[in-house]
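Excluded from the complex is one protein chain; the other protein chains are retained at their positions.
A and B label the chains in the order they appear, each numbered from 1.
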Amino acid sequence: MIQTLLSIGLMAASALGVATFPRSVLVFLLFQGSLVFVYRARIPELLRWSLLVVALLVLMPVIGYFNGYYLEVATQVGIFVVLALGLNIVVGLAGLLDLGYVAFFAVGAYSWAIFGSPHANIIFGGGFPLAGGWFYPFLLIGLCTAALTGILLGLPVLRLHGDYLAIVTLGFGEVIRVLANNLDKPINLTNGPKGITPISRPPTPFGLPYGEYFYFLVLLLVVVVVIVNRRLEDSHIGRAWEAIREDELAARAMGVPLVRMKLMAFACGASFAGVMGVLFSAKQVFINPESFTFLESIGVLAMVILGGMGSIPGAILGATVVTVLNLQVLKGFSLWLNELKNAGVTVLGYSLADLPTQFEPAKYERMVFGIILVLMMIFRPQGIFPARRRQRELTTPGG
Amino acid sequence: MGMDFELLVRIFPEVLLDGIILGFMYALIALGYTMVYGVLEFINFAHSEIFIAGAFVGVEILLGLQARGLLDGFPWPFILLLALMAGMAASGLLAVAVERIAYRPLRGAPRLIPLISAIGVSFFLQDLIRLVESLWRNAFNLVYPSIDALNLRLELTETMDVSVKSLVVIVSALLMLWALHLIVNRTKVGTAIRAVAEDQAAASLMGIDVNRIISLTFLIGGAMGGAAGVLFGVQYGLINPYSGFIPGLKAFTAAVLGGIGNIPGAMVGGLVLGLLEAFAASYLSLLTGGAFGAEYKDIFAFSALILILIFRPKGLLGEVVRERA
Partner (left out) sequence: MPLFEARGVTKRFGGLTALHRVDFALERGIASIIGPNGAGKTTLFNVFTGLYVPDEGSVTFRGQALLGLRPDQITTLGVCRTFQNIRLFANMTAIENVLVGMNSRITLGLWDVLSHNPRFRRAESDLAARALGLLDRVGLQANANLVARNLPYGDRRRLELARALASEPALLLLDEPTAGMTQGEAGSLMRLLRGLVADLELAIILIEHNMRVVMEVSDRVTVLDHGEKIAEGSPREVQASPRVIEAYLGRRGAVPRGAHGA
């Protein structure tokens, strides 16, 4: 009963709070916290899901009306949730540590960027960009291209394990990045570091503004991807992946075709990233190789680790926490620090205005990722919302 | 295609020299990876930051001297030695600290766990260096001050000259490698390290304090990386907290190329990779008529890494990894 009241109350209050204080990052964080609370509270399932649906479909867009940046944050969270869910299949379920996951994201993004912008005219002579409506079929094309890339990556690395697999996938990720950066000659495929722009956007239904459109589209894709993940997990495919992760030799002896299953894991994981890549380039209108570096791969890994390898709610939580940390907390800290500096505040006799100008907290994403990874590995390797099986694997003594 | 054969030949000695310098540098860094892998069967992902931390300590020493106007006053061997010692000490100690804090608690865990932790440490250290330098010096893209004596050029032949700097770097690297060879093969400590690398259980039964030896391995490997960092800074001038990543990855490639866990292998691998890269950087553009230039030299190293791991993971000289009980 108390939990029911708390759930509704917290959500309503924090939503109102955001409406009243649109600039306050803390209140927005409170709103997000209330969603987590509702997810975990001991309340009837119907109430839980009704609240969450209302929050995501109604409250969030309304909040977006008061502060467009929050909607942008929510959309970014959604994109990374799907990426985390994709990596989750490869790392969490099949146990293949892929450190170059962002390459699939890049493949999807560039596929729409090239054909959905005038850039393709440089390659083909004319006829581009494709009309905005082509965005939708390209979601599928991006999916397939990325899946194919996943299979191509998977084929040579199948026999590798653990450390070596990780390093090779890292190498692949870097190769893709260097290619993206340098394939502006002899044929200009990617336009190198200058990036590609402007990228077409699809016409929106009901004349929705793009902010809201992309938010709802991302939300829809998240739901679809979650369903796909659940179905994969609770099938012979998911069980085969788990068996491979547990004991590859025994799995093979029991008739599990290792090659096919590993490739399927890579392909499935990659396809999610491919779809989001297409969406990303349409949303951003401009992409360049800077968005697809090792930092991004590790960022997604940190999300999966934080939330819990192999766990769907974990991936969602991890993506949310890490994205919010980077986009809001760090940035907010930077802004706050600047305000304090300008106000001439002193701490323990030291004037903050004397802080070196090069010190910008917003840039310290790597430190955030690093701390998350190390602390999680030492203190809670199974993640915050552990997958049922991982919990047993990583906490029972005697490994 | 317009290949200028004469040009190719003319730049050959220079490219060779570049390759050797690069190779020695990779060898020094690779040693850190290979020694740790030898005793723990673990890739110390953070070694690239241990390497660059040495470079930063070195640059701080030199900048400090420069600020006091002492840089051209003191004899340069002394200054270089000071920077090297400081870099080695700092990196070595940093490596030991990292092992204690982030790796030791994870010793029994499944292999992926310490690897992920190492990745975390790597990222953390990158931004830690940035933080420290931002607060201390309000800049984190630093340039090694140039020492006049090092910029002199010596004539080797009629057509070729070489900078004192390059010679110093090569000689220093050689001395380090030789010192390491002595330590590993002629001292009790070195024997203990090799014992632990081959069979940890047996070594501990022989009375070797395995934890201490592991710490020592990190110390020595880290120190080598730190030395490489200082030399890197002296040779190439510009460093930032993120410049360790790519050389680190390439040095790891070199270690695998030579056979991971194999110390002479790391040296050989480093040289081979350095030469390969130098030649790729200089000749690729000429050979392909400008279609693929020096930017692709990184892909060279990465492709080499991928190919070796897939087709010959034992490397050129063969793996030296532990006996399994």
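Convention: a contact is a pair of C-beta atoms (placed from the backbone, for glycine too) under 8 Å apart; a residue touches a chain by one contact, two chains touch by 3 or more.
Keep in mind that this is a model prediction, so the values were computed, not measured.
A.B. asks: Going by the stated contact criterion, tell me the shown chains that border the hidden chain.
C.D. replies: A
A.B. asks: Among A:R159, A:K194 or A:H236, which one touches the chain that has been omitted from the display?
C.D. replies: Going through A:R159, A:K194 or A:H236 one by one, A:H236 is the residue touching the chain not shown.
A.B. asks: Take the complete complex as the reference. Which residues in chain A touch the chain that isn't displayed?
C.D. replies: For chain A, the residues touching the absent chain are 228, 231-232, 235-237, 239-240, 242-243, 246-247, 249-258, 264, 389-390, 392-393, 396.
Here is the rule we go by: only the chains that are shown with their structure count from here on.
A.B. asks: Where the centres are mean C-alpha positions, what is the separation of chain A from chain B, in Å?
C.D. replies: The computed centroid separation for chain A versus chain B comes out at 34 Å.
A.B. asks: In the complex, go through chain A and note every residue touching chain B.
C.D. replies: Against chain B, chain A makes touches at 95, 97, 99, 156-157, 159-160, 162-164, 166-168, 170-172, 174-175, 178-179, 181-182, 185-186, 294, 298, 301-302, 305, 355-359, 363-367, 369-374, 377-378, 381, 393-394, 399.
A.B. asks: Quick check on the complex: what are the chain B residues that touch chain A?
C.D. replies: The touching residues are 42-43, 102, 105-106, 108-117, 119-128, 130-131, 134-135, 137-140, 245, 249, 252, 290-292, 295-296, 298-299, 302-303, 305-306, 309-310, 313.
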